[in-house]
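All protein chains but one are shown at their positions in the complex.
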Amino acid sequence: MSSHAATHGGHQESGNGHGGGFTPVERRFPWLHVVGYVLSLLLTVLAFLAVLHHWLSGNPLVTVIMVLAVLQIVVQLFFFMHFTEGHGPKYHILALGFALFFTVAFVGGSIWIMSFGDTQAY
Amino acid sequence: MNGNAQFLVLNPAGPVARIELHLIVVSIILVLIIVIPVMLLLAYITRRYRDHPDNTAPYMPEWSESKLLEIIWWGIPVAIVGILGVYTVYDTFALVRPPMKSASPLTVQVTSLNWKWLFQYPDQGIATVNEVDIPANRPVQFVITANSPMNGFWVPQLGGQEYAMPGMAMRLWLEADKPGIFYGHGGNFTGRGYAKMAFHVVSRPQRDFDRWVKLVKQSSPALTQSGYQQLVNAQSNTPTLLFSSYPAGSFERTIRHQGGMYMQRDLSIINADR
Amino acid sequence: MLPHYWPTLVTGDPLIYGADASIGLVSIAIVFVLTYYKKWGWLWREWLTTVDHKKIGILYLIAALLMLFRGGVDALLMRTQLSRPNLHFLAADHYDQIFTTHGTIMILFVAMPLIFAMFNIVVPLQIGARDVAYPYLNAISFWMFFFGALLLNISFVIGGSPDAGWVSYAPLTENQFDHGPGENFYIMALQITGIGSMATGINFIITILRMRAPGMTLMRMPLFTWSALAASIVVIYAFPALTVALGLLLIDRVAGAHFFSMDHGGNPMMYANLFWIWGHPEVYIVILPAFGVLNEVFPAFSGKRIFGYSTMVASFMAITILSFLLWAHHFFTMGAGPGVNAFFALASMAIGIPTGVKVFNWMFTMYRGRVRMPMPMRWAVGFIPNFVVGGATGVMLATAPGDYQYHNSYFLIAHFHQVLIGGTIYGMFAGMYFWWPKMFGFLLEERIGRLAFWLWNVGFYVTFFPQYLLGLMGMTRRIYTYPAGMGWSSLNLLSTVGAVIMGLGFLFIVWNILYSVMHRSELRDVTGDPWNARSLEWSLPSPAPHYNFAVIPTITRRDEWWEIKKYGRTEDYRPQPGEIQDIHMPNNSGRPFLFSVAFFVVGLGFVFEWYAVVILGFAGVLAIMLHRSQEVDDGHQIPADEIRHEEIALGRL
Partner (left out) sequence: MAVTKEDAWGVQARSQTTGSTHDENELRVAGFWVFLATDMILFACLFATYIVLRGNTDGGPGPRQLFDVTGFTEETFILLTSSFTCGLATHVMHEGRRRALVLWLSVTALLGLLFVGLEVSEFVRDVSVSATISRSGFLSGFFTLVGTHGCHVSLGILWMGSILFQVMRQGITPAIARKLTIVGLYWHFLDVVWVFLFTVVYLMGVM
């Protein structure tokens, strides 16, 4: 799997929204999508196995399946959503980056606040 | 609550309120270090650089950068926030501990009801409404909850407030270091009767407090289970009431029922009091 | 079938009858005037279906001023009730409804539309664009706001207003304690407006990032546009939290779920948490554009560059990000633990640092300049002491243990009025006076304006300084009355007097506008640049033609227009006849209006829990969306000839 452009001809144009000026590109086998699909299946199976076969437990398990979930985002973003491609300034990367940061802040912050100092011995 | 004590927050009657007042004073001084120069500078600049023909002040329309100046006004606020931050963090952690380590604390359980305050004394077995009596010079551990919408428990002269929340047992340490009657009020809006949810804290020397407890036990009626339910359901304000006893476990049951069972911390606070 | 709270629809309260009657009369009068002068078609064609950002901006402004009046009347009613101890002017229920609608209206239906008005009027002109990125969506935003506001405002006459504060904390707002339609009105009104606000946020982010004239790099962008970008960023990341908070509360109320209820495993504190994840950023949403206005006004009236442009940009971005990390300072007293309180206290204080940088930069913009004091500058200079004191008391509130003593007291009330009025409202008034000629082609008269300013300014301090003291005396907020003998009476009376002075100030602003409209020929702005200002919008005639720029300029530096003037190149800067080409513009559409009406129907359905009406409304929404999706709308071309004629008529060719 080299660059997306190599596998997909001109079609990276669209990923980032250059849907306009439409001209069909020549046919290629959708390698990138197939690889993405296989990877996503793999990650999912791993997560399932880790939980159902009790490879780990407690916090380590949570950490592992969260990491697997994050990898899934990466797969979707790069193999299906063509996240980094296209012309022009890549403001959408910034937008999603912020969203990710605030997601962590809001979820983490809420959990921290709502635990009411549960772990705080005083 | 005589004339000179009207600025309740500025007239603390206990160590907690005093710590808070100290921080308030520190913060006022620190922000004034900024505010006053800003005001003076503003007055000066708008006067000096007014646009009239015979103004001789320099006019430099292109001058718009100065590293030095900018360092100054990033730097000074950083310093002030730094200093204030240290005080704040220190006091934040200090106030979760009892104000005075030596004396053994008194525990009072506080419940916000619509629209009155119920106080239960687990060690004395008595209960009061809209008045809470405490011994002076002894730390009091208020354990606060609500059997009503979220409220706040606030006695300005003794110390700042803590929310009274359904399903939560919140601990608030207060202490009065002199006898007196202190004004308290609900701190968070709970509906129609909220405006009249005032109560009084009566602080007396320990001996008088003990005598008062004895008196209540002898001469006041008991708060029965149905009486308790009536208080909860009444949806009205009530005058001050005193009870020689209250239904055992009503405080814990209320908290548990409303979600306390999910909070490790609540369970430990409730259990520690038993 | 009548709803179970049918009796509340026909309360015997004279206040409600009065409101009923006056709303009825005003509506009849409007219908009559429109019919008599045959203006219905005009109203529909020119305003209800417009997608022109300039007109939408004006609509926002008018709506905001009307809502300021409504919120102000609420304030005066509250202040009257509080002027003496133990008054019976308003009953507890009424007082509760009034402070709730006052707060809700002032924040969501005054402050928000004011900033959106400024965005719409100014941003496309400042960056050299023909319109916003999505003009159609822009119209939807306005009408969603409008019908949201309408929904909240009719609550007073049908069914009762919400009465649990503008924060609407659970579990007070659960069915258990509050089962009337009032809270539903609140929830649906805010949800509907919220959708509009989110769309505006997206619209302006893309407009600013993608529609700038060639050569206008980010670091050449006028600072008001930067503030609009910053505020829009805060909008899009904050509003979803409100959507969720209100959505879950609605599910609790209508479907009997247990998110925030007292029993069955609900967690009321989570509502407060979600609300403030939105609520704190919200207050920065409404202050950032005010900072932006000042960033335009100070340089313009000091005849000088803005001091420290790049630090201004840096501080905008710092405030944008920090504003998301302080929400818990609204509930220090919830006892989430000293770690939580310490973190959020430090973060809250830290936001004073980038804010302070702005204040100093403004002052050093005036320093070594030539300060003129027409109305916009007056409001801007009035802003500084007011906001600095308000910000300083904000920093005091941020010291968590200090806040244990201030929380929900009048000290807090004084803090936030100082930043909301002294900050947002002053800033927006500055903007209104500043850009008024660009909107309408004439200036607002000075003399009356100055009077209005002084009435506001004096009234402001008289109203709110006593409230700091009342807070320290232990007076809590949201109480409809208080006993004598607390020492609160005289300060409250003083505060009421101040409120009346502010009310007068508002009337003078209205008079100022009416007077200027009547004398518009004397006040006409023929130059297009009445203030000798700096950014691109002043290179256009006042008011700007509907296509904005006949030829999109290429930008070569900051303060482009100022530099052009400095080097005497204004003649070259006009469009040359040969350059003018056809201009592509979006079509008007009635759909945004109808779409929002459909949402209004959904809202009403939820308010009274009439699910048939909800389904009907959603069907309307869906039908309009499908209709839109099948449409091939490429807008229309304005022929070059027509533009040439128009530019000649404007004296620019």
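Per-chain residue numbering starts at 1, and chain names A, B and C are given in the order in which the chains are listed.
Just so it is clear, a residue touches a chain if its C-beta (ideal position, glycine included) is under 8 Å from a C-beta of that chain, and two chains touch if they have at least 3 such contacts.
Only a predicted model underlies this, so the values are computations on that prediction, with no experimental measurement involved.
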Next item on the list: Please work out which displayed chains the absent chain touches and list them by label.
Entry: A, B, C
Margin query: Can you say which of C:Tyr60, C:Phe109 or C:Tyr134 touches the chain missing from this structure?
Written below: C:Tyr134
Next item on the list: Determine which one of C:Ala91, C:Ala314 or C:Val551 touches the chain that has been left out.
Entry: C:Val551
Item checked: For chain C, the residues touching the chain missing from this view -> 129-131, 133-134, 198, 201-203, 205-206, 209-211, 213-215, 236-237, 239-241, 243-245, 248, 251-252, 255-259, 261, 263-267, 270, 274, 277, 547, 551-556, 564, 567, 569, 571-573, 579, 581-585, 626, 629-630, 632
Notebook entry, point to check: So that we can see where the missing chain sits, which residues of chain B does it touch?
Noted result: 259, 262
Next item on the list: Name, in rising order, the residues on chain A that touch the hidden chain in the full complex.
Entry: 8-11, 14-22, 24-28, 30, 33-34, 36-37, 40-41, 44, 47-48, 51-52, 57, 61-62, 65-66, 68-69, 72-73, 76-77, 79-81, 88, 91-92, 95-96, 98-100, 102-103, 106-107, 110-111, 114
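Keep in mind that, in the parts below, only the chains that are shown with their structure count from here on.
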Next item on the list: Just give me the whole-number Å value for how far the CA centre of chain B lies from that of chain C.
Entry: 34
Notebook entry, point to check: Distance-wise, how many Å sit between the C-alpha centres of chain A and chain C, to the nearest whole number?
Noted result: 36
Notebook entry, point to check: Can you give the whole-Å distance between the Cα centres of chain A and chain B?
Noted result: 46
Next item on the list: Find every residue in chain A that makes contact with two or more other chains and list them.
Entry: 116-117, 120, 122
Notebook entry, point to check: Can you list the chain C residues in contact with two or more other chains?
Noted result: 267, 269, 334-335, 337-338
Next item on the list: Would you mind writing out the residues of chain B in touch with chain C in their complex?
Entry: 1, 3, 6-10, 17, 19-21, 23-24, 27-28, 31-32, 34-35, 38-39, 41-42, 45-46, 49-51, 55, 57-66, 69-70, 73-74, 77-78, 81, 84-85, 87-89, 91-93, 95-96, 149-150, 152, 154, 156, 159-163, 165-168, 170-171, 183, 185-195, 198, 257-259, 262
Note to self: Under the stated contact criterion, what part of chain A meets chain C in this complex?
What the structure shows: 88-89, 91, 95, 98-99, 102, 105-106, 109-110, 112-117, 120, 122
Note to self: With touch defined as at the start, can you tell me which chain C residues reach chain B in the complex?
What the structure shows: 92-93, 96, 163-165, 169-172, 177-178, 262-263, 265-269, 272, 302-309, 311, 331, 333-335, 337-338, 341-342, 345-346, 349-350, 352-353, 356-357, 359-360, 363-373, 381, 384-385, 388-389, 392-393, 395-396, 398-408, 469, 471-474, 476-483, 486-487
